[in-house]
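All protein chains but one are shown in place.
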Amino acid sequence: MALHKGRGFACINYPIGMNLGGDPSQALVHSTPDGKFMVSLSAIDLGQGMKSVTRQIAAETLGVPVADVYVDTADSDTGPHDMGSFASRGTHRVGNAVIRAAAEARAAMMEAAADELEVNPADLDTDGEGNIHVKGAPGRSITVADTAIAAQFKQGKTLSGRGIFLIPTSDVDADTGEMTPVSCFAHAAVVVDLEVDDETGEVTVSQVNSAYEVGRALNPKMVEQQLIGGAWMGISHALYETTEPYYPDRSHGPDDYNSYLMPGAGDVVPHNIAVLERPAEDAPFGGKGPGEMCANPLLPAVANAIYNAVGVRCDMLPITPEKVLRGIQANGGAQPKGTF
Amino acid sequence: MSSIEFRKDLFADERDDTLKEIGKPTIRQDILGHVTGRSPYFDDHLFEGLLHMRCVRSPHHHARIRSIDTSAADRMPGVRRVIRPEDVPNNLNTLLALINFGKDDEALLQGKKVAYVGEPIVAIIAETERQARDAAAVVRVDYEVLPHVLDVEEALEPNAPVVSETYPNNTFDYHELYDHQKLRFGDVEKGFAEADHIVEGRYQMSPIEQAPTETCGAIAAPETNDRFVCYTSTQALFFSLGTTAKLLDMPSSQLHFIGGTVGGGFGGKVDSLHEPLAVLGSKLTGAPVKYIFDRAEEMQVGAPRGAERWYIKDGVMNDGRIVARQFTGFFDCGAYTRLSSYAIIKGTGHLPGPYSIPNVASNVYCVYTNRTPATAMRGFGITGVDFSIECHMDKVAEAVGMNPIELRILNAYRDGDMKAHRRLAKNTALIECCQVAASKADWAISAQAAAQTSLQGGGGERAAIPETVTDQAGKIGERRRNKIPTAPGEGASAKGRVAAGTSVAPIIAVPPQRDDMIIDPARTGHRKSAAEQSPAVPSVHSAPIAPPRYTPPTPPTQAPMAPPPAAPVAQPQQQAAAVQPAAAEPYKPTEPFQKGIKRPGVSRFISGTRRR
Amino acid sequence: MAKTPVRFTLNGSETALFVDGGANLLDTLRRGVGDLSPKYGCGQGTCGTCTVLIDGEPHLSCLTLAETVEGRSIETTGGLSNGADLHPLQRVFMENFGAQCGYCTPGMLMAAKALLAKNPNPSREEVVEAISGNICRCTGYEPIIDAILATAGQMRGRVA
Partner (left out) sequence: MLTVETFDTLAQAAGAMTPESRFLGGGTLIMRGVNYGDQSFQRIVRVRDRSLREIRSESGRIVIGAGATMADVMAASETSFLADVARQVGGPAVRNMATIGGNLFAPHPYGDFTTALLALDASVRLSDGSEQPIENFLSARSSMRGLVASVSVSRPMGDEFRFRKVSRVKPKGVSVMSIAVWLPRQGGRISQARIAFGAMGPTPLRAKAAEQALEGVNLDAQGIEQALSVATAGLSPMDDSLASAWYRNEVAPVHLRRVLLGEGNR
């Protein structure tokens, strides 16, 4: 019996946003009577943090504290149209729509404040803490709350905004595949360290080191969540998961979480992440949306590490102990490929 | 156990890190609901007299339905309604009809011919879920079992069983012309001829379940004013609403969809299978109806990430440069199209991966087989081919005896490179990711590889589109008559050439409707590197602007992160930078954005209304 | 349909209702009583999202025949906080990003509460063991394990 250490590398890029356009998202922003802002969407939060990231985007754009913004989604009667939360389009498309809606609401807010302070709106700025002040003269200010009250109960104006973000549909050439597929690319590279048991074919991932380029980490803790959880899913895809274990044979499909295999709480792998941020020019504050791409590089990195460990190329996912063991047997034993 | 560092030192001159809310570890807006169990998922809405729906499903891979006898089910205790295929007003749809992509091919309830195990035939509505299950168990369907096909390449044989009459060749029709999507860039045959090594591989990904802890479902109920409310787990509210309106032949204004709080999706909650049946059930019974997958259905009937098979052939020089790369890909889309046809477009645009390769060709097939239809999943259209490409890169590295990371850096795409889909690369960062990951793992790379950057070395010759060889092989229906090769160029009767050239302008976002919808250029968080700064553009601020190359983020107060060890030591933030955004230059977006760019203070909106 | 009466305490409150033959505790709590905090994830006992405490011990409510809890004490995440005061587990899960979609969270909290009640100073392995019947698809478990360990530390600190 021997345990063989192996190390594998993979790097990827990932297209952000739905493919060929034609997929708008809309947002509405309006102020409550006392200067809190409601963002109305029909985008979906399925754990990726849509409500939270659009809230931060709206707050940043409006120039008010995040605590003063609430995102309401998704009700088709009140939230304007949105194509959906998929294809890493949420942050990009919805985020941009929210920027536009919040920018318009901000413009109205600054105008109302200018009216109260009797200055030109262009001379005003927000401090991000609920105040609007004259540039260079922080003492000459009005609160956002007072601005909203004045606008709505004195000036007769709404502090509201509308936003839509659309990349128009584009065609694909039948003969060359020429197309305009995406808005921007996120990037990642990972190194996986693992051990292979040459008697059972069992693989134990021992460590992951990674670099993920996400444009901008709009919320660093939520980025961390996506990257940790996404890498877990990548390892899971590489070594465990399928609905058809004997594909293309259709038999023995799992029907519960006991038979559909995923790494358990005891299989957690230490993961050391570096986040790189190269803002994309048309993405909201440059953020690219890390949710989908985070899993992808783990699959090949695991496969490459297994080859490095025992000399077995597993080109069929998932890489079960059986496939590894069959490979080792076909090679007449483990054939470690050296260390990197 | 794990750690995270933010390498603020990299690309620092392209970022303005003085933003106030962006970049902060603010806790989730919805977290209090999560930890108190009060977050309203679709099933967390209580209705008096809620009815439950269960479907009768096909036990066969492929069978013609001779008859359906629901009489026993009608008489079962608690049964309020049995919905048969003919009760669905407009019983044929394809999910991407909403963006006019593909033909309607799938029934909500199948009454003619089932094409996968689990395909729904009849829906039972009863007072309890158990009653609905008991009634479903006594529905009698008379089947004529048909031959089935489960392998993507077998499905392309001339005599293969026809999975779906809508696509009788077992392949999606691309551009009303070919039975696959082509990508052609340069001449791979020429590249292979020049290459020192040819490296080939075959890769396979089996179907994968999204497995969100909340299963897919919907509750529909009659609302006032002849409308229906539908609480749903959908990932795409208006997708589901539009699909429901179409299948039920209802005006969309009659539908009130509520969702947005979903227990995980990962792509598995786009298909809109539940909302139409729940609304139809509610319409037919006048009562609230819940239709939810149990876990076994979620695992085997709910659409997975489909299987993919890829063949890759590379031509490689001794120094590691990849000079030609050819793909033949097969997406197993199961019995109906759902989203696979589109995944192939996305995947094709992704080829040949994040590398600059002068000759690229691919044929990718969306193949119908008698299994559960495939749909979206995290990494849609990309995960399978990235697995294939990156395993293949290791084979190439071995063939030429190179460090695998150095091989990637050598071939990596850079700013200004022409991609195979004929658009220029920008904002690239693959090389930096490789370097940082290698360094974190103590995986040694050469000084030369460590010195590369995505910002330089691209463009120039690498920005050109080469003369390209095309072919017309694989016209729709051709494969039914004869077995023909699936790889690019093979079996082509006629080859053509597309002249060399340069990229056309990419299609970009529609600009904001009004100037006021444009965020102040100084507040976007973007910054151009010093080299790219245009002195002609006036600053919006009077203060002298010399943006620091690195501005540390405000330290988080609640949940400190591991400090970035390789980043410069954090400097106290300068007071001036905090008050006045440091961006020296307005946001410089692509063209249509510029159309609306204004200097703050000169808004038509403001200047036109009043002046003091 | 014949209904069976069942009485129990739910988060300290006396509760009584009639249930159908074969009704499980999960449906009874959710649709019968209106406590929506335990979630349906499988009905098979394989996901743990429906975990509740019965007489202080974690049980899968989807596999518990409702009438068998006659006279017993049931706790759910719906009763975890003391009014507006969050339980330390809730606070730490909230502040330390211990949830993404949130669907597994009520079950995780119940599993963790049972652990900490018996073992205020658990090792990482003991935390892993305590949540070994609970599936999370978003987080990769690590933030959940960390949150439970952090809570244990905080609660010990508070006692000391």
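To keep things simple, chains are lettered A, B and C as they appear, and every chain counts its residues starting from 1.
Everything that follows uses one rule, which is that a residue touches a chain if its C-beta (ideal position, glycine included) is under 8 Å from a C-beta of that chain, and two chains touch if they have at least 3 such contacts.
Remember, predicted model here, so these are calculated numbers, not experimental data.
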Interface partners of the hidden chain - shown chains only, full complex considered: A, B, C
Option from C:39, C:59 or C:137 whose C-beta touches the chain left out: C:59
Listed residues A:49, A:177, A:263 or A:284, member touching the removed chain: A:263
Residue touching the undisplayed chain, where the options are C:67, C:95 or C:146: C:67
Residues belonging to chain A that touch the chain removed from view: 1, 3, 195, 197, 199-202, 204, 240, 245-246, 251-254, 258-267, 320-322, 325
Residues from chain B at the interface with the omitted partner, ascending: 54, 77, 130, 133-134, 136-137, 294, 296
Residue ranges of chain C at the interface with the undisplayed chain: 1-2, 4, 20-22, 24, 43-45, 48, 51, 54, 57-60, 62-65, 67-68, 111, 114-115, 125, 128-134
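Everything that follows uses one rule, which is that only the chains that are shown with their structure count from here on.
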Chain centre separation (chain B, chain C; CA means) in Å: 35
Length of the line joining the C-alpha centres of chain A and chain C, rounded to whole Å: 29
Inter-chain centre distance, chain A versus chain B - centres from mean C-alpha coordinates, in Å: 12
Contacts with 2+ other chains: residues of chain B: 1-2, 25, 27-28, 30, 211-212, 262-266, 295-296, 559
Set of chain A residues in contact with two or more other chains: 46-47, 49, 221-222, 224, 228, 230, 233, 256-257, 262, 268, 271
Parts of chain B lying in touch with chain C, wherever the complex brings them together: 1-2, 25, 27-28, 30-39, 41, 43-44, 46, 50, 77-78, 128, 130, 211-215, 262-266, 292, 294-296, 558-559
Chain B-facing residues of chain C, complex: 1, 20, 22, 30-31, 34, 36-44, 46-47, 49, 76-78, 80-81, 86, 89-91, 93-106, 109, 135-138, 142
Chain A to chain C touching residues, read off their complex: 46-49, 221-222, 224-225, 228-233, 256-258, 262, 264-266, 268, 271
